[in-house]
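Take a look at this one; I'll ask things after.
Only one protein chain is missing; all other protein chains are in place.
Chain nomenclature is as follows: A and B, assigned in order of appearance, with residue numbering initiated at 1 for each chain independently.
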Amino acid sequence: MIKESEIILKKLFPICRSITGNGVRQMLSILKKEVTDFDIKEIPSGTVCYDWVVPDEWNISDAYIADSSGKKIIDYKKNNLHIVNYSVPVNQTMKFDELKKHLYFLPDMPNAIPYRTSYYKRTWGFCLSYNQLKEMDKKAKYHVFIDSALRPASLTYGEKIIKGTSGKEFLFSTYCCHPSLANDNLSGQVLWSFLLRQLKAKKLRHSYRFVILPETIGAIAYLSKNETKMKKISGGYVITSVAGPGKYGYKYTYLGNHLIDKAVENTFKDLKIKYIPYPFDILGSDERHYSSPFFRIPIGTICKDKYYEYDCYHTSLDNLDFISAKNLIKTLDIYSKVIDRLEMDLTFKSLCPYCEPNLGKRGLYPEIGGSIKQKAADFKKKHHDRKYQISQKENIKGNKLDIIRWLLFYSDGKTSLFDIYHKTGFQIEQLYEVAEELRRHNLLALV
Amino acid sequence: MIKESEIILKKLFPICRSITGNGVRQMLSILKKEVTDFDIKEIPSGTVCYDWVVPDEWNISDAYIADSSGKKIIDYKKNNLHIVNYSVPVNQTMKFDELKKHLYFLPDMPNAIPYRTSYYKRTWGFCLSYNQLKEMDKKAKYHVFIDSALRPASLTYGEKIIKGTSGKEFLFSTYCCHPSLANDNLSGQVLWSFLLRQLKAKKLRHSYRFVILPETIGAIAYLSKNETKMKKISGGYVITSVAGPGKYGYKYTYLGNHLIDKAVENTFKDLKIKYIPYPFDILGSDERHYSSPFFRIPIGTICKDKYYEYDCYHTSLDNLDFISAKNLIKTLDIYSKVIDRLEMDLTFKSLCPYCEPNLGKRGLYPEIGGSIKQKAADFKKKHHDRKYQISQKENIKGNKLDIIRWLLFYSDGKTSLFDIYHKTGFQIEQLYEVAEELRRHNLLALV
Partner (left out) sequence: MIKESEIILKKLFPICRSITGNGVRQMLSILKKEVTDFDIKEIPSGTVCYDWVVPDEWNISDAYIADSSGKKIIDYKKNNLHIVNYSVPVNQTMKFDELKKHLYFLPDMPNAIPYRTSYYKRTWGFCLSYNQLKEMDKKAKYHVFIDSALRPASLTYGEKIIKGTSGKEFLFSTYCCHPSLANDNLSGQVLWSFLLRQLKAKKLRHSYRFVILPETIGAIAYLSKNETKMKKISGGYVITSVAGPGKYGYKYTYLGNHLIDKAVENTFKDLKIKYIPYPFDILGSDERHYSSPFFRIPIGTICKDKYYEYDCYHTSLDNLDFISAKNLIKTLDIYSKVIDRLEMDLTFKSLCPYCEPNLGKRGLYPEIGGSIKQKAADFKKKHHDRKYQISQKENIKGNKLDIIRWLLFYSDGKTSLFDIYHKTGFQIEQLYEVAEELRRHNLLALV
């Protein structure tokens, strides 16, 4: 899967993916054809979505700055970051001073081309490295050429819903805009498609809604078109920046302690991976819209090198040398385990709530009694704090008889397995497995 | 009372008390006759109690293992722990290898005979010390003799309800099974009877339900027969392991901060006794049933050498040398003070809630005003934290005028004296006494 992911990353990287246009369509078609099937849909330009309007579609075929000798010193065809996204067509010769108002560069990162956009203000611009800027003749005239088109057409996005039986639905969203930037967010797009393919092959209790859309306007348009359905979503994740060389990070939901968060914390704990916890922030990605007052969907984000945090963020240095397919597959595995946990957070009701059931007659209790000894006490002392407040650091492999008893004790139809995990510290998988066994014994029922 | 308790302990210790049978009847009769009156009741074998069935009654008159010379090398008459409880009759000669499957011993405690039971699986067994085992000839044959009887009859328990007037009822439960083991639980049985006798002599506000029954099946059968009444119980204690030489311990209720817990914490604080706090654990005694999802009665347990925690637990070394009557009476005194606190946790409503009442005209305020000085402030600073969160370490003897004012301030019909204790740190007895005085002045009414 690492090899496969490497091939896809290389194929998609050069495509100029903006918030609309043929680049997005091309990228989605490749993912659909080469990874897994999903629906590709279009929303017409001019569609009103709450406070916003879907903008005209932007396409670009060429753009450059040439010097007086006709030599292209900045060439869109060499790196699509050179053009400010949504630049209008230009074909004009101008002095450096005039041109400079349209140039974007980073003096403190002299080799990097920054990434800039102007979706809602009709203008044009070029991004270049500071070294390239220094080489330009400040007295000369330059020929500026942009062969772009801004016309009413549509915004393109992808969607696939995997139906479960529980009535609960989770969202996995990623953004398909951003041109040749690898970690943010080509990595997210590829992981999204791999995760979708994996889930299709599983038998799932819950439903999972996968969307891949342009950031901000795409999410807003999607929410607007799917208002009732989105209002019912239990929670979800925005997939972005998942394949960098640095640390794992997790951006919490706006609630900070939702199942969405607990499933991630528990997965990292189980894998013994340290991660940087990022509190919810209004800056970020589409969680801002999914969690807005009307929808309030709790959204988390697992990153490997979180956007904003790594030096080459939003520059040409966020390229295929920065990320790796291996890292991408590692993060995929984490997301996959997180989903296992979402599937495991069930709530049961004891079918024998009056006293402890007779475990012996079901073969769940040793026949010779009396031998529970100091071991029992030691065991308890280790993983119970005073007044049974368990330290959240534990993820204990417990004694089965113990787990049976705690499950029967807490299963009142309101306390979920994650709640019981937080009260006892026993591993969620173990709680899940023992609970399923008790269900087969008709001692627990799912609520 | 120490002397009296010593006599009873010695008389009861040798009796073979299992979950049913004549040993239990004999022990209950002695307590009833020599300590205090209560009802002795029987539940027929075969009675269905939720998920359980009352088992046949077990009685035993003799049991031994004899060597080929006829010498009894293991003899039930020397120590009733030698026989696995509920062993079926046997009269058979067999090789050591065959016999060994039925032997229980503790290699790491070579002098101790362990305590074992087999209530629900028809089998037999002997418990012996590891030293005894080592002396046996592994090549020899042995004569095994058990003269026991398992026949439908009944399960025996004791019960006494002391009626109060408040409508609130508390439970004091102990278990009468376990043969010659002193701390667990002969000590609990004796304390239970002494406490019952004490309470009968007092004028009590609340009702107290005292039950003495075989562990597990006894509690389950009792809950099943008294479902509606038990559902109304406010809380209670399981009395066990109360006379060891070691530290006091308190096993919290499953709620961890119920009045049942507060009354114990406060008593220990008042007596300046350090104790080991044990969080609620599903392992333990009948609290597991009393606190099960349907009943959810909060149950605490005060121990001196808690079961599981002391080395000789469930062995022949838990004998009359291990415990002392003096320790038993000390713990009795603690339980008695705990009950005082249950009686004192009243809730009042101010009859003059509009402003502070005129204390002067009732002789509750000094006639010459103006002299409250720095002392007042110093006093306050000492026993109030910021924002009046009192440290739970305090148990202050306060100024009476202060206590009057706080009582009148907080008595809104919802805030109990224990709540006021937690807000102000004043001793519960003092709050109680001053509240009763304010009641006589018609400034407070009981709710």
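Keep this in mind: contacts are C-beta pairs under 8 Å (C-beta built on N, C-alpha and C of every residue); 3 or more make two chains touch, one makes a residue touch a chain.
Since the structure is predicted, the reported quantities are computational estimates derived from the model, not experimental observations.
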Residue, one of A:H314, A:R341 or A:R405, that touches the chain absent here: A:H314
Interface residues of subunit B (partner: the chain not displayed): 350, 352-358, 360-361, 367-374, 376-377, 380, 384-389, 402, 405-406, 408-409, 411-412
Subunit A residues that touch the omitted chain in the full complex: 49-52, 84-85, 104, 114-121, 123, 125, 216, 219-220, 223-224, 227, 252, 254, 256-257, 277, 279-283, 288-289, 291-295, 306, 308-309, 311, 313-314
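Here, only the chains that are shown with their structure count from here on.
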Averaged-CA centre spacing for the pair subunit B and subunit A, given as whole angstrom: 54
